[in-house]
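Removed: one protein chain of the complex. Kept in place: all other protein chains.
Chain lettering (A and B) follows the sequence in which the chains are written, and residue indices restart at 1 in each chain.
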Amino acid sequence: MLTSRRIAAGIALTTIAVAAGCGGSSGGSGSASKTINLVAYSTPQKAYESLFPAFQKTAEGAGTSLSPSYGASGTQEKAVEAGQKADVVEFSRSSDMDKLVSANLVPSSWSQNKYDGMVTNSVAVFIVRKGNPLNIHSWDDLIKPGVKVVTPNPLSSGSACWNLMAAYGAQIQEGKTQSQALDYVHQLLEHTVSQPESGSLATAAFVQGTGDVLIGYENEAIEAQQAGDDVDYVIPSDTILIQNPIAVTTNAANPTLANNFVKFLYSDTGQSIFAQQGYRPVVKSELDPKRFPTPPGLFTIQSLGGWTAVNAKFFDPENGLITNLENETGHGASG
Amino acid sequence: MLYLSLLVGLPVAALISLSLHSNAWSTVLHDQHTRAVIGFTLFVAACVAVIDLVTGVALAWVLVRDDFRGRRLVNALIDLPFALPTIVASLVLLALYGPDTPIGVHAAGTRFGVLLALLFVSLPFVTRAVQPVLLSLESDVEDAAACLGAKPWTIFRQIIFPAIRPAAVTGMALAFARVLGEYGSVVLIGGNLPHTEIASQVIANDVENGAPQAAAATGLTLIILALLVFLALGVVTRRWSRHG
Partner (left out) sequence: MGKYLLRYGVLTYLALLLVVPIGLVAYRTFENGIGPVWDALTSPQAISAIKLSLLITAIAVPVNVVFGVATAWFLSRRKMPVPWLVNAMINLPFAMSPVVIGLAVYQLYSRDGWIGQHLFAENIPFLFTWRAMAVATMFVSLPFVVREVLPVLDELGTEQEQAAEMLGASALQSFFRVTLPAIRWAVIYGTILTVARALGEYGAVNLVSSNVVGQTLTLPLYVQNRVSNFDPTAAYSAGLLLAVISLLILSGMTMLGRSGRKEDTV
């Protein structure tokens, strides 16, 4: 069975592999490329699966194709820095976009449009079992005895940081001091029974039966409902506005095409598709107040200092305030 | 050889160079949480290795010395966790021991769940290492001992176990190393909580949070620990073979 022929085949395959690797340069030719390389965080895959066909029906989008990559926001940002091809980038936090600006891969003017560079909004909500059997309506309800909370781990997923800042910010909004707010977050973490790696994994875990309440995004809740899961969601009166930044990179293969795509996403058609998928449009005329009510105590990350400052203060891997709370929770020391 | 240095040596060297940046080593070695997680990982890996020793030898024994219908099927099944991708293993374990459990065992989000996942992926190592040795053992010494009135447990302890000991320990070391670096199968069932976190998750988190240097340092720490285990193993087995 193992003849010299097999060995030769192995060597041949290796040669082919190496040759293929060293052979041609990248596919893009001199004339304008018709492919948009999208590098995005993990959530909007379903949305783009509806958005892009609609874009292809427009004049600017006819005959184009999309090469979409989805993954954890921080890791995706790092990949673009390390050389992954990207024409359009969309992240979960503006701090990831700022890092690309520092690497000269995104122009510093990315946020200077009338939407501050954000293409969709959402809010942090409580996702509960159908009918809300435990009657959860406020942040205080989450730390009642016996309530089991699920929320993605902020250290594994940048987008999970939104949820915890929603919790923290809500306390500040109610007039508590920083240490009281941190104390609340501590109690919240004590009630947490599962912290999956990402928002969608957290939703998947919740739907499969883990926990009583999931802190998540409104668009995830709507997406779960559309997928047929038996969940409801409650918008607390104090919650954070989740804003997702988008930009065209400085080294886009076809900047005109990339910019046209982003323009489409801001158009009424694009925004209404986002709305169907559960995202809050940034274009006010597309925002249906019945489907997307505005909570009275809505605040933004700006009011807490902006992501760069918040990351340094709360989520720094060595001594962030919430990092420390995370590490203190549970049984603490090993073994 | 050139292939080895190209494929293995260079990336690892790149990793070491990465870890030497921005004080990563001192940060990692002093960080309370990282130390706790590495400690937990070591502890769990050791527990798994010991449990696997017992179950692995028992399994090997049953497969070699016993005979029953379906033995060949069971023999084939042993390799399943070894061949199964870790992502599927995690789905599998969550299905059984998670919240929807049909057998009433709730292990999700607990250290016990982590242990179960790791037992699953490390199942074959000791068994597969011990089986060939058991097969090749000639039974005349055992028969003689039995004739002289020795009880089965004594025969096992004095005759069989020393013969299979090196192979069993090799299997244990492999299981230990495998578990030390395990990633995919644990995350879903462990719930990614601080007290069920194992070392690979800390590494992945560091990458996600833009601290690859710390990730490299933690990863290299694990490698050094595993290599020390292999080294110790080599010394011990050589000493045993010298004493016959």
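The criterion applied here is as follows: contacts are C-beta pairs under 8 Å (C-beta built on N, C-alpha and C of every residue); 3 or more make two chains touch, one makes a residue touch a chain.
From a predicted model like this one, the values you see are computed outputs, not experimental measurements.
*Asks:* Which residue among B:P81, B:G171 or B:G210 touches the omitted chain?
*Replies:* Final answer for the missing-chain contact: B:P81.
*Asks:* In the complete assembly, which of A:E77, A:D98 or A:E223 touches the absent chain?
*Replies:* A:E223
*Asks:* Which residue from B:L134, B:A168 or B:A215 sits in contact with the chain not drawn here?
*Replies:* Of the candidates B:L134, B:A168 or B:A215, B:A215 is in touch with the missing chain.
*Asks:* Name, in rising order, the residues on subunit B that touch the hidden chain in the full complex.
*Replies:* Considering the whole complex, subunit B reaches the absent chain at 1, 3-5, 7-12, 14-15, 17-18, 55, 58-59, 61-62, 66, 68, 72, 74-88, 91-93, 95-96, 102-103, 116, 119-120, 123, 152, 174, 177-178, 180-184, 199-200, 203-204, 207, 212, 215-216, 219-220, 222-223, 226-227, 230.
*Asks:* Even though one chain is hidden, which residues of subunit A still touch it in the full complex?
*Replies:* Residues touching the hidden chain, for subunit A, are 1-4, 7, 9-11, 13-14, 17, 20-22, 25-26, 37, 42, 45-46, 67-71, 75-76, 79, 81-85, 198, 200-201, 203-204, 207, 223-224, 227, 229.
Just so we're on the same page, only the chains that are shown with their structure count from here on.
*Asks:* Using the average of all C-alpha atoms in each chain as its centre, how far is it in Å between subunit A and subunit B?
*Replies:* Subunit A and subunit B have C-alpha centres separated by 35 Å.
*Asks:* In the complex, go through subunit B and note every residue touching subunit A.
*Replies:* Against subunit A, subunit B makes touches at 27, 31-33, 35-40, 43, 94, 98-100, 108-109, 187-188, 191-196, 201, 204-212, 214.
*Asks:* Subunit B touches which residues of subunit A in the complex?
*Replies:* So the residues of subunit A touching subunit B come out as 72, 74-75, 77-78, 99, 153, 155-158, 192-197, 201, 205, 208-210, 315, 317-318, 323, 326-327, 329-335.
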